[in-house]
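Here it is: the structure, laid out below.
Removed from the display is one protein chain of the complex; every other protein chain stays in position.
Take a look at subunit A:
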Amino acid sequence: MSGPEVVFTLLGVVAVGSAILVVTTRNLVHAALWLVVSFGALAGGYLVLTAEFVAWVQVLIYVGAVVVLLLFGIMLTRAPIGESTDLDSGNRWAAAAVAVATAAVLVTVMVMGFRDERMPLRDGGGSAEELGAAVFRTWVLPFEVLSVLLLASLIGAIVLSRSDIRARPESEARQGTRPDEEGGG
């Protein structure tokens, strides 16, 4: 094992271990906090893989925004702050069986397929300069489409969470359209 492999193995153990704690802990707030540890370890793994920009975006968006949103959701649904025993549903053992089967299949495929493959780690391969050039030269159209998607999800979240927006009743809707028709005529 070389140096990067040792570091990546340690970070991977931290990421998978805290992910297991996320799905098994009895405390809802602790689950969100273990999620921070898992995402942070994964960001360290990206750094080892020379994907610097992705690592910082991971820290900014996942650790900074997504986990805070999840904590807001926990608070707004008035979830129990302390330990609660009913966070798992009844099909826990079936879920564990499915998860173990998924892990066995995926790990077997990965080990059999890429047993002898090694990848070159090159300095600056994923720096902000290279990724910025790639985004704004090659991937401009998906980038712009993504901004439209963000706008749509912003409006959708506002419409879903506002409680004073009601569907217009039938008569009011008809009255609302009549002046336009008269004005057009």
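Note that in this section a residue touches a chain if its C-beta (ideal position, glycine included) is under 8 Å from a C-beta of that chain, and two chains touch if they have at least 3 such contacts; residues count from 1.
In this section, contacts and distances are computed from a predicted model.
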Have a look at "NADH-quinone oxidoreductase subunit K", "Carrier domain-containing protein", "Hydrogenase" or "Acetolactate synthase" and point out the UniProt protein name belonging to the hidden chain.
-> "NADH-quinone oxidoreductase subunit K"
What subunit A residues would touch the chain not displayed?
-> 2, 4-5, 8-9, 12, 15-16, 19-20, 22-23, 28, 31-32, 35, 38-39, 42, 45-46, 48-51, 53-54, 57-58, 61-62, 65-66, 69-70, 72-74, 76-79, 86-92, 94-96, 98-100, 102-103, 106-107, 110-111, 114-115, 117-122, 125-126, 130-131, 134-135, 138-139, 142-143, 146, 149-150, 153-154, 156-157, 160-161, 163
